[in-house]
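Presenting chain A:
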Amino acid sequence: MFSLESLTTLVQDWLNKTFPPTIALLFEFVIVGVLAIALFAALGLVLVIMERKVAAWIQIRLGPNRVGPKGMFQSAADTVKLIMKEGLTPDGADKFLFNLAPFIVMMVAMLVLAPIGFAKGFHIWDINIGVLYVSAISSVSVIGILMAGWASNNKYSLLGAMRSGAQMVSYELSVGLSVLSIIVLTGSLNINDIVLSQQTGWWIFKAHIPAIISFVIFIIAVTAETNRAPFDLSEAESELTAGFHTEYSGMKFALFFLAEYINIFIVCAIGATLFLGGWMPFHIGNWESFNHIMDYIPSFLWFFGKTFFLIFLIMWFRWTFPRLRVDQLLNLEWKYLLPISMVNLILMTLIAIKGWHF
Partner candidate 1 sequence: MLNEEIKTIISELLPNASFEETGEWLNIGIEASNWKESANTLRYCEAKPFNFLFCLTCVDWKTHFTMVYHLRSTTTLDNIVVKIKLDREKPEIITVSDMWLGAELFEREVYDLFGVIFLEHPDLRRLLLTDDWVGYPLRKDYEDPINMIKL
Partner candidate 2 sequence: MVEEIGKTAEGDLIINVGPQHPATHGVLHLVITLNGETIKKVEPHLGYIHRSIEKMCESLTYRQFIYSTSRMDYLSAHINNHACALTVEKGLGVEIPARAQVIRVLMDELTRIASHELWWGAMAMDLGAFTPFFHAFRERESINDIMEETCGARLTMNYMVPGGVMVDLHPNFQNRVKSFLKLYKQKIHEYDELVTGNIIFQNRMKGVGILSKEAAISYGVTGPAARGSGVSCDIRKLYPYEIYNTLDFEEVLETAGDSYARYLVRLREMNESIKIIEQLIDNIPEGDFQAKTKAVLKLPKGEFYQRVETARGELGVYIVSEGGTTPYRIKFRSPGFSNLSCLDHITRGGKIGDLIASMGTLDLVIPDIDR
């Protein structure tokens, strides 16, 4: 069975044998940093081409098909174009904040990557409050967006930032509550523990209907939190031209763009971890032989498969649904999702206390 765990142990052992512990740690930092950035770049390229292909498939057309085989290098070509472009700063803009904003959004996206378990024994930082960390850090990105909207000195941007602020702050509650409903089952905030607790089956199957409800709420709320259609009010193309990133160009725009895709990846990874077992293969109770066959599929394939399935789901939403209006968006959260997820949390707690789950 191929496993990434042996690889990481190998690297760590070698580093610790060759160098003093401090130097070894520094080397590990560098390796992790390079790997994270490489993952970002790769994810950006893959997700953009995936989005365009999914969109094309839904919209009965071919999509990019000129650059490389079946257009696979299209996003690489686009990246080159974006790097070559001049990053304009408008005259009336607050130059410092304007240029800082895309980096804040990007850094937040990078930080959230830390506790995610990509495969068995393969994560950057196995922190014991992993889920809390993710939900805390991810809410910082709204500051970057507000900054971008305010500093642009553009009314469309300001409106977009305003909408985005209201939207992200309110939908965070639903995300938090639906995440909590899984936490009460596992009793741990550690992402590794959460995955291991799904050894006998994923939570979405094990915890009856409340788990399904909180999964649906989670998907809706994270779609809103990542500003994706049908909740893309902050950049509503037909209303606010491009919302908070109207004034950005070149690489600064690309950072926003990339951060959006990274955020989608991260929320889908969290969703996959909590509800679909993360890197845990598909196990059914104590069917030992079945579980054993499933274990032959490498754990990182399970993780990426689940994550990309959820990403596909979110892309599917984007290309099918019209956009909500701003008051309807907030109504949906405060009048429907929040009460439902609260009641759902109580139900889930009851299930956890009584041990009714499988």
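In picking the candidates, the idea was that all candidates are chains of the complex that A comes from, given by their letters.
Following the convention adopted for this analysis, a contact is a pair of C-beta atoms (placed from the backbone, for glycine too) under 8 Å apart; a residue touches a chain by one contact, two chains touch by 3 or more; residues count from 1.
All values derive from a computational prediction rather than experimental measurement.
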Within this complex, chain A touches, out of 1 or 2, candidate 2
Touching candidate 2 in the complex, chain A uses residues 55, 58-61, 155-156, 159, 163, 229-230, 232, 236-241, 319-328
